[in-house]
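Here the complex is missing one protein chain, while the rest keep their positions.
Now for chain A:
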Amino acid sequence: MTTPSKSDDTPSKQRRTPGKQTPGSTQRTPAKKRNPLTALQEDEPIASPAPSSVLQMPFTPGRTPNKNRGMPFSPMTFTTSPAQSNICPSGRTPMSTPSRLRSDLGSARKLRLVNEQDELEGDIDVNTADNQVVIWGTDVHVNDCKRRFIGFLKKFHLNIEEANLEGVDPAKPFYMQKLEEVHLLERPFLNVDCLHMKQIDKTMYHQLLAYPQEVIPIFDIAVNELFFTIYEDDTLPHQIQVRPYNVDMFRNMRCLDPEDIDKLVSLSGMVIRSSLIMPEMRSAYFSCNTCSFHIQVEIDRGRIVEPTVCTSCNTAHSFELIHNRSLFADKQFIKLQETPEEMPAGQTPVTVTVVAHNDLVDAVQPGDRVQVTGIFRAVPVRMNPKTRNVRSVYRTFIDVIHFRRQKSFSTAGGSEQQGTNDDEESSSSKFSKDRLAQFRNLSERPDIYELLSNAIAPSIFGHEDIKKGILLQLFGGAKKHFVDAGRKSCRSQINILLCGDPGTAKSQLQQYIYRLVPRAQYTNGKGTSAVGLTAYVTKDPETGQLVLQTGALVLADNGICCIDEFDKMSESARSILHEVMEQQTLSIAKAGIICTLNARTSVLAAANPIESQWNKSKTIIENIQLPPTLLSRFDLIFLLLDPQDEAYDRRLAQHLASWYQYGKEGENDHEAMDTDLLRDYISYARNFVSPNLTEASGKLLISSYVEMRKVGSGKGQISAYPRQLESLIRLAEAHAKVRLSEIVDELDVEEAKRLYREALKQAAVDPKTGRVDVAILTTGISAGERRLRADLAQTLKRHLKERKSAQSAGAIKKDMLFNEMRERNDERITRDMFDDAIRALEEENFLVATAHTIRIVTLGESNFD
């Protein structure tokens, strides 16, 4: 029944009869060696000693329970191989580091039972040729597995990119650095990313997945041996425990099925509830009333069997439980609920019970989004402990091995918060390798900008530039710090105002963005009060305490706040925005609460022109009618004008009608990009790309700004403030981010400039009057009209010249001239056209016009005449 492992060169240690083993007396080295292996018998059904206690023994000899610790036919108590001795030279045992129970591995009732001795014979596969011991029922070669794991720890390097993200040295093996960290921080946990393991050793990875409760203890042993070889004199609170995470069969909770029982699974969800911490008895201490003989009984399958007869004095029923000498472990039940993103449409979220042990207790709070790695368990449900009614139903839960808190989208402030807790890892690892490669491929496409902007609100027709603007807003600028310059930080968020005629899909765009971005808020200006946007203080009805309730802007911190009907917002509410939109904070002083909240939000506002419809005869400023202080805080102001054009209408009608067809989700001429990819791409770019300006692009920016200032000085135009320079920089940076580029090129600046001009329809603005020439917006018609006007100007010029030669030079009455022109021309001339012609001539410096009269400019020319 023993399982000797023979070896040719090294004398194999024959497994001793368990009865003889008194842990305290065993020499340390062999005990240590064997002991870890005995830990593997967690699967062992037979008899009392829980494996975990065995694991505890060698390092805490004093506390070793005095009892029979092996059983005659345990398949687990096999001996070690020579390989192990090589790794751990004799005498190198950490004296002061106690081991610790791993209740996460063995708390559940053991599911697999081995009843018969003869079965065991078959289970222990001793492969004499390889001299390897195999855990029964599995293909795990114990020593081989240890060797592989140590090899993995020593071998694995991160690539440079990842190493930079993690802030480690790419030249050294990653996990060796982690061990050093353990050494320095004395936090005896080693988190192992299973994806790393998969890269190095697929077999080991699959073994881990399939037999976690057998393989993880082997890992534990291996890592401890390795650690104490390197840091001989180190003392840790307890032995290092390996915590694997990120199993690549990353599962949706919904997909957990019986196949997964007892396997290692990773799944993500949100914590909805956690129970109180419960002490769970791991071993009970009984003392005999008669002779004071004491005995320690380990938990077995969730039960502690009270010994009936004292082995020392043979008295029956004399034992008494001594509570304060029994051992307890912390345990907590946590309920996880499916995250909204993972849910199939039309179904309700599923929940999973998770059991946390020891250190992981209270590691997560309700509301956290976590990725859990653990062992999936199933135990039968008993309707009532008293009845023997056996049910076919099984209760399922997960014994947690590793928690990872996931941060939500748009962790712009992530860099500051990172690294505080190693359970909380940077969200880079949120994306799989494939996804990252996908991002790279995408970013190299020349049409990435168009591709992404088309993916935004595909159901909305046209408005390409606005979509581009919103896209840049989603990406945001680069974060800059000017602490030295005495300024906190420079805003990286881009604010956009959509201003235009009713029915130009402003609200629809906002709704779309609201749905796209995880942290977005949507409010309606009309129904929003100042407190609704910012924060307000309420009195809790039960406790009477003052509670700070946050409003939309604070809730959208690091996200986007969509404000519809911006113009209809009350003045007081709008004034709140001043602080938020530039300083990105929000100060509150109310009812004894004075504080400043972060509100790093991008604002996407929509407004109608002051008269609801764009008044063509008014300038931009007159139409928008928002205070310039607020206007200057918007990086982009888009004018959405109804072009009133037949061709446009026709295309629009077609587009709309296409939605009215059953079952067809509208046509997409463009290569559609799915929303998830878009969302991931944006969040990746936001978090990890922070482009810098080059010299050339800097120069270009300056010249563009100067140009903008010039234009802005014209009548009725939105003038450029120094803020607009920052805007341009932000836009250029965002455009560079779209390409995942670390450098802001001139190309980016050009696009930023173009977008800025395009947004304000500056191309269509009459520089003299400041009016938007709506006709220009509809291409085609305007060209002809322009020619007509030019013709008219020429005719007028000719006429004036003729007139001048006929009459004496001097002031000419405008009305008179208008009438003359009408008589001369066959076509109908409107007053507008006439005025335009005059203006054109004025630009040529041919004449000077006042309110009612015209004077022909006579420079040196007239002298010749």
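Note that in this section a contact is a pair of C-beta atoms (placed from the backbone, for glycine too) under 8 Å apart; a residue touches a chain by one contact, two chains touch by 3 or more; residues count from 1.
Following the convention adopted for this analysis, contacts and distances are computed from a predicted model.
Asks: Could you tell me which of "AP-3 complex subunit delta", "AP complex subunit sigma", "Mini-chromosome maintenance complex-binding protein" or "ATVPS33 vacuolar protein sorting 33" is the UniProt name of the chain missing from the displayed complex?
Replies: "Mini-chromosome maintenance complex-binding protein"
Asks: Just to verify: which one of A:Lys154, A:Arg440 or A:Arg515 makes contact with the chain not shown?
Replies: A:Arg515
Asks: Out of A:Leu276, A:Ala316, A:Ile594 or A:Ala851, point to the residue that touches the absent chain in the complete complex.
Replies: A:Leu276
Asks: Write down which of A:Cys291, A:Cys595, A:Ala653 or A:Val706 is the residue touching the left-out chain.
Replies: Final answer for the missing-chain contact: A:Ala653.
Asks: Touching the absent chain in the whole complex: find that residue among A:Val297, A:Ile470 or A:Ala505.
Replies: Spelled out, the listed residue whose C-beta touches the missing chain is A:Ala505.
Asks: Check each of A:Glu186, A:Glu232, A:Asp257 or A:Glu611 against the chain that is not shown and name the one that touches it.
Replies: A:Asp257
Asks: Contacts of chain A with the missing chain: which residues?
Replies: For chain A, the residues touching the absent chain are 111-113, 254, 256-259, 261-262, 270, 272-273, 275-276, 278, 333, 335, 337, 340, 343-353, 366-367, 378-383, 385, 389-396, 459, 502-503, 505, 508, 511-512, 515, 644, 646, 649-650, 652-654, 656-666.
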